[in-house]
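Here the complex is missing one protein chain, while the rest keep their positions.
And now, chain A:
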Amino acid sequence: MIDSTRYIADEIQTLKPSGIRRFFDLAQTMDQVISLGVGEPDFTTPWAVIEASYHSLEKGYTAYTANAGLLELREAISQFLDTYFNVKYDPKEEVLVTVGASQAIDVAFRTLLNPGDEVIVVEPSFVSYVPTIKLAGGVPVIVSTDEAHAFRLQKEDLLRVITPKTKAILLCSPNNPTGALLNKADLADLREVIIEHDLFVVSDEIYADLVYDESYTSIASLADMYERTLLISGFSKAFAMTGWRLGYVCGPKAIIEAMTKIHQYTIMSAPTMAQYGALEAIQHGRADVLMMKESYQQRRNYIVKALNEMGLKCHLPGGAFYVFPSIQSTGLSSEAFAEQLLLSERVAVVPGHVFGDSGEGYIRCSYAASMKQLQEAMARIERFLETLK
């Protein structure tokens, strides 16, 4: 028998599966696990959104939409961004509706990169960024953030990794896994470097609606940034619509047009029923978003205090639904900590190193779990820490 592996392209053969996978497999085999390892909301999509999608199916809206997405939806996205984030995009030419923000990131890099172009990735980061850049022929260049600066990218660190080959920087604020928020002052600092070195910005703003202590600033709203920025977002996190796979990307006309070429040949259009749901969400879902946000904020306050009190130091994350406590005081690697915690106390967390080398010594805890689960998880983690003493 022939080994089918030999038909697989070299690049894919050497592509490593995400480090999260191992924990997923392990946790799957166990009962009574409380999971703080989930990267998605614990809410179900607001009912009105589900109804709107139902209704579109009942009416028989089951055909493709325009490649860029329903014009009504693009208009609503444009209106939404103008109202809440002070950025203006022409719905006809500067908005592309995608299959999740993930597809937008993929198409962005395939549109922007020539072979060998360098893209700066700020770590700890979402696990898909580096592989996506590589698959697009680019070279990811890592810049690390640290706890001392609450995991916010520092100008000096950015300057250090820029080379003549640097084409773009990928920003994600609020950040998965650290929850770090780049506020207006942070972004203004970075903006100087970005403009001086003529970098392009791919800005993953999927958590922009889940910001707790300060107001949110999109880097695209800063002076002279519009031309050099792709604003990527979606419905997954704020509207609890992860399974709908619906996102969008906004940017200057020329780039959106180029991205739409790839999109039209590879995807055609994002799922129609999901687009109708998203239309309802973005037009009438604000109250739901605010309700969920308030609930996340309360759980964040609780978990940050609880972790710090038991000696797992963590900063107060400005957004998203993750905390990123240090486990260095235990002397364990993050992988060993997460594995032992799972096996002995049945609490699933994600070891920080899967988000990049700078995540070693930390774990990611998602607080998109009920207060009851969080309280039980904190009790279990405390018990686990006792056994390490």
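Everything below uses one rule, namely that contacts are C-beta pairs under 8 Å (C-beta built on N, C-alpha and C of every residue); 3 or more make two chains touch, one makes a residue touch a chain; residues count from 1.
Simple rule for what comes next: contacts and distances are computed from a predicted model.
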Legend entry - Per UniProt, the name of the complex member that is left out, chosen from "NADH-quinone oxidoreductase subunit K", "ABC transporter ATP-binding protein", "YdbS-like PH domain-containing protein" or "AsnC family transcriptional regulator": "AsnC family transcriptional regulator"
Legend entry - Touch with the omitted chain, as defined above, among A:Thr266, A:Asn301, A:Ser329 or A:Ser344: A:Asn301
Inset, instruction - Check each of A:Gly39, A:Pro91 or A:Gly138 against the chain that is not shown and name the one that touches it. - result: A:Gly39
Legend entry - Selected from A:Phe23, A:Trp244 or A:Phe337 as touching the chain missing from the view: A:Phe23
Inset, instruction - May I ask you to list the residues on chain A that touch the chain which is not drawn? - result: 18, 20, 23-24, 27-28, 33, 35, 37-40, 42, 126-128, 176, 294, 298-299, 301-302, 305-306, 348, 350, 371, 375
